[in-house]
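Excluded from the complex is one protein chain; the other protein chains are retained at their positions.
Then we have subunit A:
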Amino acid sequence: MVEISATELTEDEAELYDRQIRLWGLDSQKRLRNAKILLIGMQGFGAEICKNIILAGVKSITLLDSGVVTNEDACSQFLISRNQLGENRAEASLSRAQQLNPMVQVTADSEDISDKPYSFYGKFDVICATGCPVEQLIAINQTCRGHNIKFFCGDVFGMFGYTFADLQIHEYAEEIATHKPATTQEGDEPATKKAKIEHGKRTVKHTATFVPLQDVLDIDWSSEAYAKRLAKLDSSYFLMRVLLSFRSKHERDPSPKSRQEDTEELCKVRDDVLASLGVPVEKVPDDMFRNVFGEVSPVCAIVGGVMAQEIIKAVSQKELPHNNLFFFNPTKNVGFIDCLGN
């Protein structure tokens, strides 16, 4: 949990953050300026999250990526210049990331997260992982639980994207609009539409409980509750499963360079994954694989915007968080929340 900063915001901070303080209030801003974030994975989607978090005014952000800049990063990685091909992704992103907001401490780390000791995690309030194999995500999620760190993960595949959050036990406040007749007397009739209504706000505290990623992957689709939900459920969850399986199996994502072969391979992986889940193959039609290549910039912006806003909500402990999956389905331009595994 991030504490409210004891010191006041400076006049410079108040000026820079004016438009957002007017939205989420001074206390949220003070919590943000105390928050330490680890962002794993600096491809296009990671760059979007990074930008939004730095602009919001957190205390520090560590960009961690052991990979190198590829040609495909040009699709959406705007923190890296085109002549940095082959450099480490985190280091290549550092300079532009820092320019976004000189008040935030930005550091780059080129090591692999798997090589980090348990104690490394303790330095952060929030960890957000992108571009990782699912086994690694499960492990990071477990470690976060041990440290009581808010865990987020997500990916963008072409025009499709998802986010997942495990905030464990999360307390948050919500402002509820209140309406009461301006001149109330005990026992008055409810105000008619014409009557003058006093609009006020009341803060209500809530607690939300989250489950780890493992539970979301271990769902028994033949169980009564989930079999019932299956028919209505959008394909996105299963598409995510297929893409994560592809990543684990091939140690890479579907590549634009081998679009044809990878599409065929995706169909095979789909058949295997859905069979093992006991879900009909039709749930993920072949058509969906047309737009899963590269990380497409506008979709990184959408899903990265949602992810960053969720991180801001988690840090400021304000507003109902998305519990626990968010999907962006590009065929209908729809973004929705699914709560699975609880």
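In this section, a contact is a pair of C-beta atoms (placed from the backbone, for glycine too) under 8 Å apart; a residue touches a chain by one contact, two chains touch by 3 or more; residues count from 1.
Methods note: contacts and distances are computed from a predicted model.
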item	value
Per UniProt, the name of the complex member that is left out, chosen from "COP9 signalosome complex subunit 8", "Proteasome alpha-type subunits domain-containing protein", "SUMO-activating enzyme subunit" or "TBC1 domain family member 10B"	"SUMO-activating enzyme subunit"
Per the touch definition above, residue among A:V216, A:L243 or A:V299 touching the missing chain	A:V299
Residues of subunit A (touch criterion as defined above) contacting the omitted chain	8-9, 11, 14-20, 22-24, 26, 44, 48, 51-52, 55-57, 71-72, 74-76, 78, 81-82, 99-102, 158-159, 177, 179, 193, 199, 255-259, 290-291, 293-294, 296-302, 304-306, 308-309, 312, 319-320, 322, 326, 328, 330-338
